[in-house]
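Note that this complex is displayed minus one protein chain, with the remaining chains in position.
Then we have subunit A:
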Amino acid sequence: MTTNASTNAPANASAEPVPRAAGSTRKRTSLGLGRLYLRRFLRNRLAVVGVVIFALLVLFAALGSRFTSRTYTDADFTALTQQPSARHWFGTNQGGNDIYACAVHGLQRSLTIAVSVSVLTIVVAAIIGSGAAYFGGRVERVTLAVIHFLLIVPSFLILALVSHRLAGDWRVLIVVLTVFGWMSTARVIWSVSTSLRERDYVKAAEFMGVGPLRIILRHIIPNLGSLLIVNLTLGVVATVLSETALSFLGFGVQTPDVSLGTMLADGAGTVTSAPWLFAFPAGLVVLLTVSMTFIGDGLRDALDPTSVTGSAGGRR
């Protein structure tokens, strides 16, 4: 998609579009699609804020452990349930674990699980849903039958059983959450794609001799853009929640491993007596979901050609 960008990159070194003066147009026949979307995305301030927050969270998760000598498994028996202090920046819990170290590790876990599950879910759902809609006929009927069958299976129960059996390995959790999480999104994507399949531009592409895979990837899925992105951001939030629920019930991430979910579950009981146990993981979850929402909005505006915010004349 960005293949064209390289050749005329020097011509558009400045981020803003040059007023279309006659004569200067010859060089810049086209921007790569990716570059165009990036430019539109960067116009949205909140989206940039979201990216910054998200980047800080990722940095925090990746590098936060460098600033402390403790790990999330170390127990300081001289400081049980201590308030935040110079020694324990986020305080400690009932077992003497340093909350800062736990939060860094928990965020790492939760981020990895949430982002990979929601991305995998969307990719699987988009391909299956739009593929079923585009090909129609028997493919469509079989796919829908599978989706409907999986939807009525009590997935939470199976999820609990499977993850318990595999002793709470977080990678297994990703697979399990994806396998049982794509159906409802795929169903929604299918129903929207059935109307896209009838669009003139899809027919036009067929008449031009464009192959089915390319039609799905270039014409159907991008036009589901905002739907996919809303689902992606909601998916992150939903995955954090279901991971929390599983962990709370003892089926998700298992001790001694921690995630934001287990920390929330642990801290929920002592919100009034030791609020820091709950506040720090909760704050991280909020930052994570808010940043995802901002990014989602920005992406939607950037990908949506009719949006006012993204276009050159729009709000800066």
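General remarks:
Basically, a contact is a pair of C-beta atoms (placed from the backbone, for glycine too) under 8 Å apart; a residue touches a chain by one contact, two chains touch by 3 or more; residues count from 1.
The rule is short, and it goes like this: contacts and distances are computed from a predicted model.
Its UniProt record calls the unshown chain "Peptide ABC transporter ATP-binding protein", which is the correct pick from "Phosphopantetheine attachment site", "Sorbitol/mannitol transport system permease protein", "TonB-dependent receptor" or "Peptide ABC transporter ATP-binding protein".
Although one chain is not drawn, the whole complex shows that of A:136, A:222, A:269 or A:283 it is A:222 that touches it. Screening A:87, A:141 or A:199 for touch with the missing chain picks out A:199. Here the missing chain is touched by one residue of A:95, A:136, A:211 or A:269, and it is A:211.
What subunit A contributes to its contact with the hidden chain is residues 3-4, 20, 25-26, 28-31, 33, 36, 199-201, 203-205, 207-211, 214, 218-219, 222-223, 225, 303, 305-306, 308, 311, 313-314.
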